[in-house]
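Presented below is the structure to which this report refers.
Of the protein chains in this complex, all but one are displayed in their positions.
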Amino acid sequence: MARAPVIAVIGAGDAPADVLELARHAGAEIAARGATLVCGGRGGVMAAAARGARERGGHTIGILPGYDATEANPHIEFAIATGMGEARNAIVVGSAAAVIALAGEGGTLSEIGLALKLGRPVVALRSWTQLENLYRADTAAAAVQIALELCGRSS
Amino acid sequence: MARAPVIAVIGAGDAPADVLELARHAGAEIAARGATLVCGGRGGVMAAAARGARERGGHTIGILPGYDATEANPHIEFAIATGMGEARNAIVVGSAAAVIALAGEGGTLSEIGLALKLGRPVVALRSWTQLENLYRADTAAAAVQIALELCGRSS
Amino acid sequence: MARAPVIAVIGAGDAPADVLELARHAGAEIAARGATLVCGGRGGVMAAAARGARERGGHTIGILPGYDATEANPHIEFAIATGMGEARNAIVVGSAAAVIALAGEGGTLSEIGLALKLGRPVVALRSWTQLENLYRADTAAAAVQIALELCGRSS
Partner (left out) sequence: MARAPVIAVIGAGDAPADVLELARHAGAEIAARGATLVCGGRGGVMAAAARGARERGGHTIGILPGYDATEANPHIEFAIATGMGEARNAIVVGSAAAVIALAGEGGTLSEIGLALKLGRPVVALRSWTQLENLYRADTAAAAVQIALELCGRSS
């Protein structure tokens, strides 16, 4: 069995409508390309991306901070209950072959840093222009295309 | 979307043939009952249970100790790369609604202890007779039946 | 600078008076022998052992489940706030060269299992007679003596 590539989508738990729409498109595109979505499993960007992926029939994994799987947003198919709080951010990016970052705050920043440290390429989608060493995209489709190429699978 | 119940199978990474056969049956029964298997993602009981589940068309999640998804056994559909070493054992049982324990050593013992601490019921399958507060089963089918009843879903 | 040997004391967060007294003696003996105590940082056996160590002028480290250092018992000199819940148990034993186990429940059982997995010798102090592969002691002084010998330092 060949495992499908896994792409993480990271961003704010509380985000404006345009960011959420971008996240939903990213999730949809990940599913359309046959990849699996991993995210932090909660609200905002995490829920929007998972919703987009599920609407296109893709698989979604949520890496939760607590021990209660019911804390996952309704679009998470597989809930991983880490009980680790913010240290779970390392698992979100560590479990992905590439990371798509949307606008966010400290939690998202920590995931970008951890991804860089672990050697996971990060594609910044209309965000994080102040940071170096990130790939850049202006559309969800472009971000997913770059992410898939970077994890060694383009279609 | 109703999330499928998640059952953990735990046991030795290096086990004799009869224990592996029991693990494979447990995995198959979990899949046949529509539940998702979670395990530690490596060899021995973990691989046998995942193989059994995949052979019956079930979903399998492997919670890996390292950061490299390719360390997962070939029957793992979704590899979670924790990078946490043995601390990942808390995630294996925390992500399950119930746990089926086969013969094992220190790692398995730690998972039983963590499951009890987190309130996840543990069904000992022909093993761990020296421990208290565990449910008991002699066949894989009985173990899965008990586990599903305990996580609030019997069929 | 030679680092002092570190001994973990593990046991129930809610324990009867005789177990607490045993834990306090163990902590005192650890300090008297120049070793550092590490524990889970909360109440019961953890607090009693830390109290014993501090009363003898020893150093005490508490590995806390949450992010709030004020949750440490008052005898913890250095509070490590892991935010990891029960997964922190792996750090308690991983940070020790040897482990002294008193009576406890699931959390203590998980620490024994993790210690065995990580190769840290475990000395059971009037407890855990049902488990194999543990060293045995009937007094706090004997337990600490064995623990120090096992971590390569006897005096």
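Labels A, B and C are assigned to the chains in the order they are written; within every chain, residues are numbered from 1.
The criterion applied here is as follows: a contact is a pair of C-beta atoms (placed from the backbone, for glycine too) under 8 Å apart; a residue touches a chain by one contact, two chains touch by 3 or more.
Everything numeric in this text was worked out from a predicted model, so none of it was measured.
Participant: Which listed residue, B:A31, B:M46 or B:M84, touches the chain dropped from view?
Facilitator: B:M84
Participant: Who touches the missing chain here, C:A81, C:L102 or C:V123?
Facilitator: Of these options, the touching residue for the absent chain is C:A81.
Participant: Specify the residue from the set C:V9, C:A26, C:A48 or C:A72 that touches the hidden chain.
Facilitator: Considering all chains, including the one not shown, the answer is C:A72.
Participant: Across the whole complex, list the residues on chain A that are touched by the chain not included here.
Facilitator: Per the touch rule, chain A residues meeting the hidden chain are 84-91, 94, 105-118, 130-131, 133.
Participant: At which residues does chain C meet the chain that is not included here?
Facilitator: Within chain C, the residues touching the omitted chain are 1, 3, 6, 36, 54, 59, 61, 63, 67, 69, 72, 74-84, 90-91, 94-95, 97, 118.
Participant: Write the list of chain B residues that the hidden chain touches.
Facilitator: Interface with the chain not displayed, on the chain B side: 67, 82-87.
By our rule, only the chains that are shown with their structure count from here on.
Participant: Chain with the smallest distance from its CA centroid to the overall CA centroid?
Facilitator: Central by C-alpha mean position: chain B.
Participant: As a quick test, compute the distance in whole Å between the mean CA positions of chain B and chain C.
Facilitator: Their C-alpha centroids are separated by 29 Å.
Participant: Per the centroid of Cα atoms for each chain, what is the distance between chain A and chain C, given in Å?
Facilitator: Here the centre of chain C sits 40 Å away from the centre of chain A.
Participant: List, in ascending order, every residue of chain C touching at least 2 other chains.
Facilitator: Those would be 84-87.
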